[in-house]
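A single protein chain has been removed from this complex, and every other one stays in its place.
Moving on, here comes chain A:
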Amino acid sequence: MIQVITAFWNDYGTLLIDGTVDTLIMTSISTLLAYVIGLPIGVIFCLTQAQGLHPNKPVNAITGWIVNIGRSIPFIILLVAIIPFTRLIAGTSLGIPGAVVPLVVSAAPFVGRIVEQSITEVDAGLIEAAQSFGASTWRIITRVMLPESLPSLIRGAGITFINLFGYSAMAGTVGAGGLGDIAIRYGYQRYEYDVMLVAVVLCVILVQIIQSITDSLAAHVDHKHR
């Protein structure tokens, strides 16, 4: 048994470790960049709603469209369809940079939507109270909306990360590597089920770890429910 494991480790250890690292790098960078774009979109979407601080129908409608279009395109299609754009931004459509661009394009609208939902959960009475003290919109966003929804925002970031983790499996198509790519190439294409199984188990473990980290982080910063 030990021999089998050692042999397997010698054959595939480096591959699987590299795959794990690639997946985590790809997913982390994509999540971060998706928030750089998605967070402002979510905030703008919230502010411009009819009951928002700065109701603005056209801006709200356009933001809503962008978010919905972005969310309705299947990732594998998006990956291929925006190759020219990917080349423009990343200089290449291959490897990790080639995967990060479509991952971000696909996740940013999703992030916009969940950020909007998190912020909407903030009690309208708190916004009103902040207004009654003369707080500016910027202060209300940065000192009331975002801090008050922080636990929810963290949970949303966890969901985004795990979604992108799943999408990154398809990034193998453009040679970005990662665990998902290993599972497909070795398991689906070469019938090496043991490698596939280990890759899948690694995926499951990683997702579990990420979920518990975001859960405990969200609970840690939440002072409302304790």
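Just a few scattered comments:
FYI, a contact is a pair of C-beta atoms (placed from the backbone, for glycine too) under 8 Å apart; a residue touches a chain by one contact, two chains touch by 3 or more; residues count from 1.
The working rule: contacts and distances are computed from a predicted model.
Set against the options "Threonine/serine exporter family protein", "ABC transporter ATP-binding protein", "rod shape-determining protein MreD" or "Polysulfide reductase", the UniProt name belonging to the omitted chain is "ABC transporter ATP-binding protein". From the options A:Asp22, A:Glu116, A:Glu148 or A:Asp181, the residue with contact to the unseen chain in the full assembly is A:Glu148. On the side of chain A, touch with the chain left out of the figure occurs at residues 123, 125-126, 128-136, 139, 143-144, 147-148, 150, 221-226.
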